[in-house]
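Missing here: one protein chain of the complex. Every other protein chain is in place.
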Amino acid sequence: MAATRTDSRSLELIGFALIALLIMVVLPLMLDIFRLNLVGKYLTYAFVAVGLVLCWGHTGILSLGQGVFFGLGGYCMAAFLKLEASSVENTRIQSTPGIPDFMDWNQLTELPFFWVPFKSLPFALIAVVAVPAIAAFILGAAMFKRRVGGVYFAIITQALASVLTILIIGRQGYTGGINGITDLRTLLGWDIRTDNAKYILYFVCCFLLLGIMLLARFVLASKLGRILVATRDQEDRVRFSGYDVANFKIFVFCLASAMAAIGGAMFALQVGFMSPSFVGIVPSIEMVIFCAVGGRHSLVGAVVGTLVVNWGKTLFSESFPELWLFAMGGLFIAVVLAFPRGLAGLVTDQLIPRLPHWRGWTHRQPSPAPAE
Amino acid sequence: MASDTDFLLALENVSVSFDGFKAVNGLNLYIDTGELRVIIGPNGAGKTTVLDLICGRTRVSEGSIKFKNQEITGRKEQEIVRLGIGRKFQTPTIYEDLTVFENLELSLPRGRSVVGALFWKRADEVIQRVHEIAATVFLADHVDRLAATLSHGQKQWLEIGMLLIQDPELLMLDEPVAGMSVSERAKTAELLNQIIKNRSVVVIEHDMKFVESIAHRVTVLHQGKVLAEGNMQRVQSDPKVKEVYLGH
Amino acid sequence: MFGEYSLGELGSILVMQGFAGLILFSVFLLMALGLAIIFGQMGVINMAHGEFMILGAYMTYLCSHLFEAYLPSLYGGYFFAAMIIAFLAAGALGLLVEWALVRRLYARPLDTLLATWGLSLIMQQAFRSTFGAREVGVELPQWMMGSLNVTGSIEVQINGLFVMGLTLLITAAVAVLLFKSKWGLQVRAVVANRTMSGAVGIDTRRIDRLTFGLGCGIAGVAGSAFTMIGSTGPTAGQLYIVDTFLVVVFGGAQSLLGTVASALSISQSQSALEFFLTGSMAKVLTLLMVIGLLMLRPQGLFVLKVRR
Partner (left out) sequence: MSPRKPPFRLATPSRRQLLAGAAALSAAAFLPQRALADFPTAQVNTTGLAVTDADVTVGILHSVTGTMAISETGSVEAEKLAIEQINAQGGVLGRKVKFIQEDGASDWPTFAEKAKKLLVNDKVASVMGCWTSASRKAVLPVFEQYNGMLYYPTFYEGLEASKNVIYTGQEATQQIIAGLNWVQKEKNAKTFYLLGSDYIWPRTSNKIARKHIENFLKLKVVGEEYFPLGHTQFNSVINKMKLTKPDVIYAIIVGGSNVAFYKQLKAAGVDLTKQTLMTISVTEDEILGIGGENIVGGYACMKYFESLDNTNNKSFVAAFKKMWGDNIVIGDVTQAAYLGPWLWKLTVEKAGSFDIDKVSGASPGVEFKGAPEGYVRIHENHHLWSKTRVGRARADGQYDLIYETADLMEPDPFPKGYQ
């Protein structure tokens, strides 16, 4: 390992600053609002990828069902926006005015009880984080206390993604079904569809993402972060050091899920709808791909990976749609086989050691010496 | 069932079976405070399984294990650790992606809850304690190295250090000198003799020379049962032991 | 619910429903068998399993056209040739994939899962580029269609019987291979202790490769058989993955019997639920039940207790 940990810490700071510069300054200056809105959408996936860095990269828990939490967050947000868009005058033509259009089509004559609280924005915002976190807690507690892990955990989360998709599609009177919750318009009277609003939402999304990265950074830099790494490498030893490993896993899984959920909520705000196609197996695995490509150990890498893969997807599908799946599959295999540390690993392991000045540029800080 | 006991650790009538095979069969074992006990026995005698049973990694099928006269069967590993039992594994089990300092810091018996770990502060006394222990296990000059870069012997020492910093009343070591060079063995023996002063230690070992250099009492296991017990000399002269273990 | 039907009608429906459950069981087992072998050997899930099945299905499609064009007189028997070709094609690809991909990842089972997902994307697009995006219709010989009249009101599907027979045959063959052949002995040795097996002269790499190839080959046969009951298209493999993975994981690694029992219990509960609920709810309930049970028995239902 060429770079020491202190090197990689200062590297991470530099990377963090570069990312902030890129998404807050460079991209808004370079791109028109249409493309920028696209970037905003990609960044919502980066929330999931950052969460995956925590729970997969550092703790070794591979969840193939992060779409579930992304979706729950997105649906909570969309529920509020949809209720606001379904005011009585907007929905005069319905047989029951004042309820969302899809409920009317499904012969619901009043708002289901679990929709009612979503009329309140504070409730909706809390629910965005709380609902997925509670779901993750229940799942995590059941699994990690019983020491389910590895492939088993991956497959079970995948099956859950499948269950939730079937439920959302099947209970369309309550969920909007396969079409999802569409035509979201305003947030407390503020039209979220205008270019202006899209700019503002984009920056809100950036701020939140950077905030979440800082939070993740804080967690990873704390002793808890080291316990997570320790758990990944030697779970038994952590247990024999007196830690309740399951609690730490539950914590990080809930945290990652809450992050995914915030991403989902920002997605609903920026894209203007939410549908089950972001809940299922395929999007869940794609989000793992973003994280893997960027580097599963690196927060900055995860964001870059998300941007690169999505940018590639847009580019490829515009120019060579036939080749897209080949490229995506090939990229994925290449990353797993040749660069398991992803783009971030390429930078720290390959690029940096070759820069002649690097070693003089940062100096290793020794860990604290004992006070005499 | 089991009676009250003055022993630090008491295993009474302990059995465990894996799919019909009795790996440990009606075992009785008593460890005194301050005692260093070496468990020897041929491969498959159930040595490691005994340690697994004590520290809760494997559930006993029947029998009782008491630590400080407190039943510990059925408790979780981390609870047993918190009662004061430390365990070293056969192969060095350390956190390779962390530095020596961090390895030791994590093993310090404080900030073990999620919240405690999240808001953990490296107080001066923590730093001091870590350096102290690092010096004890001959790693004073290596605290900032990634554990992965240590030699095999150093890794074994680090793991012992990680146990020491927990300050357990009972320390269980599974082949602590496996894979060590001659000089490392000598140092390890010295280390063990030093750290057993204020605690009880159970060691599993194959290396007879090493055993002789440290042992107070030796227990010989065979087919999940105690075959012989006593000081090294007595055990070595026991014909039963010679037959199953030392004889060839 | 059933008050208006005569006892005789209900009885024959019960028999047919039991038979439907058995067919479902055979289908699940056939789907899962190849995957289970690989999972047992390497502890990893091959995410491209569904695509290997579809490869087998496309081979069957090609075969039916070849026979139609060149050997019309033997058309009735083309299906047998197709299954052999499907086995060989999927198996050969499996060997190749093991050599190029999987063997480099044995130390990282979760990464194998991801790499094989990448493989599944590539295979899907390859199918699309080769055979077109639309589903292809695989025509079956006449004798395989329709059903047998057991009594006046009880009918059993011929292709259902065929799938059951095939499943029985393949399961038996796998069991014989595993427990009677030298290869099986070596496989079991490698599963039990990889390092030691290597030390005593077993070529573990060869065993891995053969196992992976065999697993993929069986997937190919399964895919071939499923042209009788399902669709053949570039993305059809995805239809099977959740069910297949759950059967295997539910059964637990390292246990052929576990896979059989798991396929049996999942198929029977789904089949029974389907009869009383709608298809959608039956599916959801079955999945949730399996997930719930897995939490109670984390290492799968049928795993022996061993020293870790």
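The chains carry the letters A, B and C, assigned in the order they are written, with residues numbered from 1 in each.
The rule we apply is simple: a contact is a pair of C-beta atoms (placed from the backbone, for glycine too) under 8 Å apart; a residue touches a chain by one contact, two chains touch by 3 or more.
Everything quoted here is computed from the prediction, not taken from an experiment.
Remark: the absent chain touches shown chains A, C in the intact complex. From the options C:N46, C:S120 or C:N159, the residue with contact to the chain not on display is C:N159.
Note that of C:T60, C:T171, C:S224 or C:S271, the residue touching the chain absent from this view is C:S271. Summarising the interface, chain A meets the missing chain with residues 32, 34, 38, 41, 93, 95, 102, 105-107, 166, 169-170, 172, 177-180, 182-183, 185, 193, 271-273, 275, 277, 317-325.
Within the entire complex, the positions of chain C that touch the omitted partner chain are 2, 5, 9-10, 13, 16-17, 20, 23-24, 27, 128-129, 132-139, 145-147, 155, 157-160, 228-236, 238-240, 270-271, 274-275, 278-280, 282-283.
Methods note: only the chains that are shown with their structure count from here on.
Here the spacing of chain A and chain C, counted between their Cα centres, is 34 Å. As a whole-number value, the distance joining the C-alpha centres of chain A and chain B reads 43 Å. The residues of chain A never reach two or more other chains; the list is empty.
Listed for chain B are residues 57, each touching two or more other chains.
Chain A contributes residues 1, 5, 219, 222-224, 226-227, 229-230, 233-234, 236-245, 247-248, 251, 364, 366-371 to its touches with chain B in the complex. Listing the residues of chain A that touch chain C in their complex gives 60, 62, 142-143, 146-148, 150-152, 154-156, 158-160, 162-163, 166-167, 170, 281-282, 285, 288-289, 292, 322-326, 328-333, 336-337, 340.
Those residues of chain C that touch chain A in the shared complex are 39, 43-45, 101, 104-105, 108-111, 113-115, 117-122, 124-126, 128-129, 238, 241-242, 245-246, 249, 280-281, 283-284, 287-288, 290-291, 294-296, 298-300.
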